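Yeah, one chain of the complex is gone here, protein chain that is, but the others are all in their spots.
Showing chain A:
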């Protein structure tokens, strides 16, 4: 096992990974920007290297500085967390080039899954259903029109290297497509450095359902069930839960098995997530694969009892998975709420500032509560980085107990100094629409 692990990230995920490292007897080494240097979360690290100024480009996104920090602290492994460089194939390759184990899949696999159409093609070949559309990028208008006719309008043009909801154009007719095609290519070129675009049927609504995968370097791949992340605002996940209220037990097992088989087929290694869209009319389509740990991973941990961050480090150290698919038990129901420093009554305006009170009770019952955060009272929520200040994860014997547990924790939460999304979560969790389990990604139940 590694002796020292460089955690190439900040805040909540850095703390989460440091905890996993300590559990395995690994010394966690942190990095910061000058804006984070005084953050209390850095105390979880055995050593901290300041990378550069607040701007991520010169600190958390500087491949050279991070890698140099790993080398001069004698770290032999690097965990990228999520966001920043977590899905940067060049960074993963650079780590390996310098003899540092990158906690994640190979650079080639990150690159393949990071570009939309190669990922789609690989997963279709691996047996997953994909959204009808072009087989790879479309380079000319004539082909685009032909593909669109076959898939049926409306269609959507997407930049191959796009992401985060950017670089997409919806076309409702042939005339729309003719008007949009060249502009979409030019935009893709300007924004993402490649004019490559692909086309698929435009689907709206539906459920966002994703399957957690663990795969080792010895050909073993298992799934740890699904998470339903359909409560979203502007494509940003707010609440995640497992199991999904939208799937039957038979569907859930089949989806998990197919996802694990697909991961095995593409040669995936480490923890990963395959995201699916369950369309309003029934089919479950592959959307994308995230080649990293996810923000909402604790939901899976709460129902399976598996520590995903620990598993990631063990896999990176070439240990075989000891857990077999048949050993995975799914116990009860878990829900996660992402608490952001945003004002839900003022169009979710960011609300950085100093936390005066910061208490989230974990003992109100009826189920169990886990809080993931890097902050405590007196800390400052920085304006430089994202607004996530805590995740509350509630577990109950069934969905209604999990909801009741979450509501009790939210009712007892006392956070002052910044505005938070706690009121939004309370409204959603106590709504009939959320309780019914019947909603899609375009509606916020209860809000």
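One rule holds for everything that comes next: contacts are C-beta pairs under 8 Å (C-beta built on N, C-alpha and C of every residue); 3 or more make two chains touch, one makes a residue touch a chain; residues count from 1.
Keep this in mind: contacts and distances are computed from a predicted model.
Enquirer: Missing chain's UniProt protein name, "ABC transporter permease subunit", "Cytochrome c biogenesis protein CcmG", "Biotin carboxyl carrier protein of acetyl-CoA carboxylase" or "(2Fe-2S)-binding protein"?
Expert: UniProt protein name of the non-displayed chain: "Biotin carboxyl carrier protein of acetyl-CoA carboxylase".
Enquirer: Determine which one of A:132, A:332, A:350 or A:437 touches the chain that has been left out.
Expert: A:350
Enquirer: For the chain that's not shown, point to the residue among A:1, A:24 or A:50 touching it.
Expert: Answer from the full complex: A:50 touches the omitted chain.
Enquirer: Considering the whole complex, which of A:268, A:358 or A:385 touches the chain not shown?
Expert: Considering all chains, including the one not shown, the answer is A:385.
Enquirer: Which of these, A:26, A:67 or A:299, touches the one chain of the complex that we don't see?
Expert: The one listed residue touching the chain not shown is A:67.
Enquirer: Please identify, in ascending order, the residues of chain A that touch the omitted chain?
Expert: With respect to the unshown chain, the touching residues of chain A are 34, 49-55, 59, 64-65, 67-69, 71-73, 98, 341-342, 350, 352, 383-387.
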